[in-house]
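Removed from the display is one protein chain of the complex; every other protein chain stays in position.
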Amino acid sequence: MFALNPHPSGRHFLQIPGPTNVPDRVLRAIDQPTIDHRGPAFGQLGLAVLAGLKHVFRTESPVLIFPASGTGAWEAALVNTLSPGDTVLMAETGHFASLWRRLAGRLGLEVDCLESDWRHPADPQAIGARLAQDTQHRIKAVCVVHNETSTGVTSDIAAVRAAIDQAGHPALLMVDTISSLGSIDYRHDEWGVDVTVAGSQKGLMLPPGLSFNAIGPRALAAAGQARLPRSYWDWREMLVANERGYFPYTPATNLLYGLHEALAMLREEGLPQVYARHRRHAHATRLAVAAWELELLCLDPAQCSPALTAVLMPGGHSADAFRQRALERFDISLGQGLGKLADRVFRIGHLGYFNDLMLCGTLAGVEMGLAAAGVPHRAGGVQAAMAFLAQTPAGQPA
Amino acid sequence: MFALNPHPSGRHFLQIPGPTNVPDRVLRAIDQPTIDHRGPAFGQLGLAVLAGLKHVFRTESPVLIFPASGTGAWEAALVNTLSPGDTVLMAETGHFASLWRRLAGRLGLEVDCLESDWRHPADPQAIGARLAQDTQHRIKAVCVVHNETSTGVTSDIAAVRAAIDQAGHPALLMVDTISSLGSIDYRHDEWGVDVTVAGSQKGLMLPPGLSFNAIGPRALAAAGQARLPRSYWDWREMLVANERGYFPYTPATNLLYGLHEALAMLREEGLPQVYARHRRHAHATRLAVAAWELELLCLDPAQCSPALTAVLMPGGHSADAFRQRALERFDISLGQGLGKLADRVFRIGHLGYFNDLMLCGTLAGVEMGLAAAGVPHRAGGVQAAMAFLAQTPAGQPA
Amino acid sequence: MFALNPHPSGRHFLQIPGPTNVPDRVLRAIDQPTIDHRGPAFGQLGLAVLAGLKHVFRTESPVLIFPASGTGAWEAALVNTLSPGDTVLMAETGHFASLWRRLAGRLGLEVDCLESDWRHPADPQAIGARLAQDTQHRIKAVCVVHNETSTGVTSDIAAVRAAIDQAGHPALLMVDTISSLGSIDYRHDEWGVDVTVAGSQKGLMLPPGLSFNAIGPRALAAAGQARLPRSYWDWREMLVANERGYFPYTPATNLLYGLHEALAMLREEGLPQVYARHRRHAHATRLAVAAWELELLCLDPAQCSPALTAVLMPGGHSADAFRQRALERFDISLGQGLGKLADRVFRIGHLGYFNDLMLCGTLAGVEMGLAAAGVPHRAGGVQAAMAFLAQTPAGQPA
Partner (left out) sequence: MFALNPHPSGRHFLQIPGPTNVPDRVLRAIDQPTIDHRGPAFGQLGLAVLAGLKHVFRTESPVLIFPASGTGAWEAALVNTLSPGDTVLMAETGHFASLWRRLAGRLGLEVDCLESDWRHPADPQAIGARLAQDTQHRIKAVCVVHNETSTGVTSDIAAVRAAIDQAGHPALLMVDTISSLGSIDYRHDEWGVDVTVAGSQKGLMLPPGLSFNAIGPRALAAAGQARLPRSYWDWREMLVANERGYFPYTPATNLLYGLHEALAMLREEGLPQVYARHRRHAHATRLAVAAWELELLCLDPAQCSPALTAVLMPGGHSADAFRQRALERFDISLGQGLGKLADRVFRIGHLGYFNDLMLCGTLAGVEMGLAAAGVPHRAGGVQAAMAFLAQTPAGQPA
């Protein structure tokens, strides 16, 4: 069997902002015999997970499951609703928004990009202004990343929706929740989102390999007119097959077992409790960063991510060298800086299947890693987080 | 945890022609903690499975892994090598060939189709003749399914290659090995295949969720010219990232653990032994069908599939009613008739992780199911298979 | 990881009369993190399994769990109730009865033995007669094996109880149900058993490692007087700790997870259905033996075991050579002849987690093994079993 970990003893701390630590319950559910994807037992499984997903997306609309990475769900959102040459307005809030933008370009779409310094959320006012200028409605979709995994900044989707409405613009609103779904409060229906894109390997606590599109009625209507070529990602056959719990091609059956279990776990804990837990751990993490006298990448305190925290390295110090040292010495994986943040930030994932002591171990890994790598900082970050956690019962967020 | 099986006791017999019975070793390998897909341990895993796959495809060329179903790998083969309006020549040997054909049409390709009665393999002469007519080389690719999962007929890929060569035609040769790879002798390099398409859930003994493209040098060159839009399926970024064992987007890490283990198992048994085992079990199955006095769908004895056997129902009897009865009474899943064969054939999968006694149990399930469903047949199929199996040591095929 | 099976492909057929095939559900339950055996979650687990066991033993009395093999539970039954020099009356119906007898001797007990030809059940009349002779009540316990695993003969416990009562003898009745509990109808309370001995690895569908004593009120009273030295096996501390779901020393926690799951499975199927299933499979097996023209070891048709079938080899043929050949060629483990039956019988286990097609595969392994080993027999055993199974729906025993 493949040897996962060169460290000889103890559990690895997987504290990148996804894939996250998969619960034993979910791994054990996946570790069951594959069944006939056209048999009656499968139909029951399919109906159960398709129904359960609606609860997590907070929608009455259909949610589709692709045997694919989140990148595939980005592509699915675009090819099902748009035609060659259509324009999409992208709020380029970080590396993943920029990847989505590039993907759109490759598919033959025009991209109108609202660039940013990657330290702020999407700007609803700027979106509204751009849409207001687009009197010919060439912009067919507004694409926003709810929680930018590369920066740790969360955008206000309800405000984006309001800006679109205020501009009286018919563009569809597409939202990437890959690193927020199941970790940060999200409401597909209430916030008027047309397509929500998500993946399995973050707040849903699964291994990577599944991705999702939640599809509002306007997006569904657009799918009838869209002319981008599509087959694997096509919503239409999927929707028909899903009615009875099946799929138009072989689904990733064993990952669906895991999804069934993960949805049960989220239900058992309760979504409000899940969100509060993430906010609490994010607050404790920021207290640690402050105690270390390091700088958060996110400049807008109100929009710091509950799922991960991106930390700027002191000038002249390599984030990657620090992360490598922490991995070698303390068996912890931290997220790297991506794109223009490469080697300048590290990211602490505190999402998914997680608790107070896992957070303390994680922050200890960062603090000792900083020491071991010779990065200037003050000690006391773990202490600061602990003081907060001890005072604040788990049910209560910051 | 999801209750997979309403039967209260004993193992289900999953004898559809895929997904196949996943070995415990593979399930247990998948049931390990997800790791950082950008960390050093992952790079070793990636390099190991990418190298190991070449052995199974019998190629020195790169093999790419998509977190997707086999359907996605069909799409990948086409969008990476072709441009809008290009013509592909499809040997429509059965339901899956017809699905691939439809997919090509949806992507904006012209499809020139060599239809068949779904009881014979692809006809190399007909392919050669069609290519000879195409003096302007509008046909850019010839697409053949190696082992048609819907019919149990295997096509002779080397003969197709020879026919293309004899016609002096530059079309690429694309071969679907979804239900043959790891079960039936296949040689990507020796047979001059340009793109081989495969999936995880059959001879590779994995759950569904991974698919593959093996890419010969001419296909790689074509990828530089192809103009179909593509992003998720794009070979180019994948090839760059694969060099060090990584992927351009989050891979299905846990299924890759399973792939690592399955490749080890195929190596341990030896590919020639694996192929001989499948031929032996297919022969025993056909002896049973003959004893039952039922008719094989495959009319060409030399091309009957080593991986599955499709059996025609006696007139006036529903294959689906029989399969349902066998499932209810004997906890065995058999493959249904697909497309124009719906309700007229049933398919016995005897591929993947399998042995003599599993085959005897399977054939007993068919024979008792025929009796329970009132389908006219002679008893003695299991007996005939056993007589052959007992006389023929496992190392020796029929 | 230890390579369990030198056979390269397919599932092993573990058809010894125990350990039996452990269901995936049970293995997965065992494969969970060990918890604090003194914490509150453990107490709930303990109470649940202790209560669930009573249902399977059909008793209102306490059932104790030892982290030990069944041999340990034999010892526990004796050391808790008897004193040095006490006499026990043993019905020596086979190898396991003879081992229990030897164990009693080693502990310093006198053993009065009712020998047999190992082809019949315990003889209630003989037991009654011996007790009637024992006017001084030196016999303190009558020990009977409910289902003799070495011979495939089941004894009538209710009749033994009646014989003891008729003799008006105060001896305790101790019954070994190691290979019957969870497979063959058994009623601790209704049949007036004083101590029932059982193990985990047969009808309870668990790996070996747990064993049990169900303790009636007279046995409990005897425990207060018994003077054999005891500590590990001592019922008294165990009973006190069990009241709140705990144990006096570290229990085999992970096997208890499996027990919890196995008890749920037996409840789901229903004990009457479980017993009927075993009788049905035993009947089919005997039809196969008859078709092979081989001889059953059990001479009393009414007492043939529902859990296993012992078959006599034709004169001059080695049972062990046959079993070895079947293992090498067909990857099936059959039970060996034990004690004075060594090399003269083989035993087919058809108990535990089992179904019709597993039985057909098993009988095919025997029939092909007989052929491969050159053992004289008629073909057609599998055919005979199938004819019965196909006609008789699963809910109906023979």
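A, B and C label the chains in the order they appear, each numbered from 1.
Here is the rule we go by: a contact is a pair of C-beta atoms (placed from the backbone, for glycine too) under 8 Å apart; a residue touches a chain by one contact, two chains touch by 3 or more.
In this text the structure is predicted, and so the values were computed from the model without any measurement.
From the options A:129, A:158, A:290 or A:360, the residue with contact to the unseen chain in the full assembly is A:360.
Here one chain is not drawn; of C:67, C:192 or C:339, the residue touching it is C:67. The chain not shown here is touched by just one of C:34, C:133 or C:391, and that residue is C:34. The omitted chain makes contact with chain C at the following residues, 1-6, 11-12, 14, 16, 18-22, 25, 27-41, 45, 48, 66-72, 75, 84, 102-103, 106-108, 199, 201, 207-209, 228-232, 234, 249-255, 257, 260-261, 327, 333, 336. Where chain B meets the chain that is not shown, the touching residues are 1, 24, 28, 31-33. Annotation for chain A: contacts to the undisplayed chain at residues 1, 7-11, 13, 21, 25, 28, 31, 265, 268-269, 273-274, 277, 329-332, 353-358, 360-362, 364-365, 367-368, 371-372, 379-380, 382-383, 386-387, 389-391, 393-394.
Just so it is clear, only the chains that are shown with their structure count from here on.
Shared numbers divided by all numbers used gives the overlap of an interface; between chain B and chain C this overlap exceeds half, so the copies present the same residues. In whole angstrom, the spacing between the mean C-alpha positions of chain A and chain C is 54. Chain B and chain C have CA centres that are 45 Å apart.
The set of chain B residues touching two or more other chains comprises 1, 11, 21, 25, 28, 31.
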